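Only one protein chain is missing from this complex, and each of the others stays in its spot.
After this line comes chain A, so read on.
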Amino acid sequence: MTTFSDPPKEQFRLSMLLYDTRYRSATIQVIALIGFMLLAAWIISNTIQNLEALGKPVEFGFFGEPASYDINQRLLEYTSRDTHLRAAFVGLLNTLVVAVLGCITATVLGVVIGVLRLSHNWIVARLMTVYVEMFRNVPVLLWIVFIMAILIETLPAPRAFRGDNPEASMVLGEAVAVTNRGVYVPEPLFSNSLGNIHLFGESSLRFDVSLDLMAILVVLGVSIWISNWIKHRADAIQEKTGDRPVTWWQRLGVVVVPLALLLALLGFHLGYPELKGFNFSGGTHLRNSLIALWLALSLYTAAFIAEIVRAGIMAISKGQSEAAAALGLRPNRIMSLVILPQALRVIIPPLISNYLNLTKNSSLAIAVGYMDITGTLGGITMNQTGRELECVLLLMLVYLSISLTISAIMNWYNESVKLKER
């Protein structure tokens, strides 16, 4: 006969929170959390209390006041009578411009350099090693300042272009002026322009969208869609009959002809820069602050991306390239069709963090006087209004949003190239 005895009734005692290993970790975490929250609450209340003692309570009303300063590079129209909010908006767009340009250039450069570093050509591979080590081991601020100094000191000033026998002359058939104030390139102009749409009325966030640009984008989009459709049809015919119809002229024509027609209709022409008064006028002015920042950030980040690409490629087993070679593929096709698509899976996650780094590094812009959001909101606005806390908090929020957006987009892209396991 067996007897069953109930296990002793579990009784919870307070001391178990500390001595029972089942509860101890939870207890410690709760205490740590409370401590952390108390600390945070103390910091916040201390800040508010001190600001009030100083007579500077937290408020954002100053954003509606006129900024009273000018910004040289602006994608939107802006005058010194516009509000601080608009100045911050102009700065935000400047940050985005340099971040996007930088990410694109850094990626292109990084991939090329990363691949070349694995080259069998000894000189090419060593040169790329030197590049990578040089750029990633020197702080990016130094590169920015260095490139700016080179631009300022070595290039001719606009006044050198003046006179009958000027010391400097324009390049590329008198179309581009390279000066120590930046590069002036021809700008696209439309004589039968469709005008702009004004968004957001008269508010600080107002901006104009060029209808010409929209029209060009729409036409290009439709053309590319048709061109893809031609390709799919050719694929289908090839599947069915084994013969691939020659389509390159159809596909090219379908893109080029409507675009050319549209441009002719809009009266497209180029506006060339010319020397007028103190400076060149006309054309698009790429300021040397933008060029220095863009170049330095791209070259610096490219060194890191090159290493990521190299690591990604080396992570693909040698068997893959040997198998591809056995199928008769040429080396560059092996790279583009077999190795890189697989390497991308390894490359993209660290690439995201480099994009984020580049974007955050763009806040060094003030070193060369590029008016990004740190220069406007976190610089002049903060200085003129004395609202340090508000400006810095907003600035952090802006960078956080930009970074999270980049990371969301890149994560989505990562999902789409990831190895699909079924």
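We take it that a contact is a pair of C-beta atoms (placed from the backbone, for glycine too) under 8 Å apart; a residue touches a chain by one contact, two chains touch by 3 or more; residues count from 1.
Criterion: contacts and distances are computed from a predicted model.
Asks: Tell me the UniProt name of the left-out chain, picking from "Amino acid ABC transporter substrate-binding protein", "Act minimal PKS chain-length factor (CLF/KS beta)", "Na+/H+ antiporter subunit C" or "MerR HTH family regulatory protein".
Replies: Going by its UniProt entry, the chain not pictured is "Amino acid ABC transporter substrate-binding protein".
Asks: Which of these touches the unseen chain: A:14, A:53 or A:123?
Replies: A:53
Asks: For the chain not shown, which residue from A:157, A:259 or A:311 touches it across the whole complex?
Replies: Spelled out, the listed residue whose C-beta touches the missing chain is A:157.
Asks: For chain A, enumerate the residues touching the unshown chain of the complex.
Replies: 42, 46, 49-50, 53-56, 68-72, 79-81, 149, 152-153, 157-160, 180-181, 276-279, 281, 288-289, 366-367, 369, 371, 375, 379-380, 383-386, 388
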